[in-house]
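The structure appears below as structure tokens.
For this view, one protein chain was removed and the others were kept in their places.
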Amino acid sequence: MVIPIEWYLVLSAFLFAIGAAGVLMRRNLFIVLFSIELMMNAVNINLVGFSRLHENLIGQNFVLFTMTVAAAEAAIGLAIVTALYRNRRTLMVDMFDVMKG
Amino acid sequence: MISPSVDLIVQFGLMFAIGAIVAVALITIAHILAPTSKNPNKGLPYECGVLPDGDARLPYNVHFYLVAVLFVLFDLEAVFMYPWAVSLAKLGTVGLIEMFLFIFILLVGYFYAWKKGVLEWE
Partner (left out) sequence: MTTQDLIPIIPELILVLAACLVLVVEPFLKVDKTANVAIALTALLASGVVAVGLAGREQAAFTNMIVLNEYAIFFKVLFAAAGALTVMMSPRYLEASGRHMGEYYALLLFAVVGMDVMAASRDLIAFYVGLELMAVSSYLLAGFLRYQVRSNEAAMKYFLTGAFASAITLYGISLVYGMTGATNYEQVGASLLASGDSLAVGLATALVLVGMGFKVSVAPFHMWTPDVYQGAPTPVAAFFSVGPKAAGFSAMLMVFLTVFEVSSPTWSVLFIVLAILTMFVGNAFALTQKNVKRMLAYSSIAHVGYLLAGLGALGRSGTDLVAGESILFYLAAYTFMNLGAFGILAYLKTQQPATFKYSLADFAGLGRRSPWAAVLMGLFMFSLTGMPGTAGFVGKLYLFSSVVKADLAWLAVIAVLFSAVSAYYYLRVIVYMFFREPEVEYATKEPISGPLAASLALSAVGVVVIGLLPAWVLDAAQSSFGNFFG
């Protein structure tokens, strides 16, 4: 049985929505980071699904790039979080309010 | 596009519904039937014996993170080598040179990390 493309789309839309909700609602920086990764992975599912649908490899090529970019972003996110934690001793997003106005 | 047959949607919905009902039911039943104790000792890791001292989560040396991050980055760059290896026959010499350029750029990063002392372990 061939799994129809809609299923991939629904899965990825759900994942993307969960990720977006996580970014907007969670307070812990790490969870927000994971949520962004979830959004990128939703995109990857989309791309691979479409690649299968169109029977060309562009989508799969694209996934390689998004994966590396996601890794780079995660590395930099972790570096920023470490630096921030050293100075502030907290990871709650809403505690970062030195600048206002 | 192929649209999913109604049959499949019904099957999926049924499976989802049964799963959800069972999960919710089990949690509720356990909550109602289980005996509960209000004793504060209930919250301790051990109800008898020595009280635990300090935090269970020890701070790791930040070095672990650095090495892990480096590993993830260099590991993922290898992803580009698989499609390259598969199609190398078509790409020819130019493809070979391109990959060496790519690896050269990675080497610059490696050299930088090395010189900055990331790889030294006390």
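Observations
For reference, chains read A and B in written order, and residue numbers begin at 1 within each chain.
The rule is short, and it goes like this: a contact is a pair of C-beta atoms (placed from the backbone, for glycine too) under 8 Å apart; a residue touches a chain by one contact, two chains touch by 3 or more.
Nothing here was measured: the structure is a model prediction, and the numbers come from that model.
Annotation for chain B: contacts to the undisplayed chain at residues 94-95, 98, 105, 108-109, 111-112, 115-116. Within the complete assembly, residues 9, 16, 19-20, 23, 29, 32, 36, 39-40, 42-43, 46-47, 49-50, 53-54, 56, 58-59, 61-62, 65-66, 69, 72-73, 76-77, 79-81, 83-84, 87-88, 93, 96, 98-99, 101 of chain A touch the chain that is not shown.
Keep this in mind: only the chains that are shown with their structure count from here on.
Put simply, the C-alpha centre of chain A and that of chain B have 13 angstrom between them. Contacts from chain B toward chain A in the complex involve residues 1-4, 62, 65, 69, 72-73, 76-77, 79-80, 83. Note for the complex: chain A touches chain B at residues 2, 4-7, 53, 61, 64, 67-68, 71-72, 74-75, 78-79, 82.
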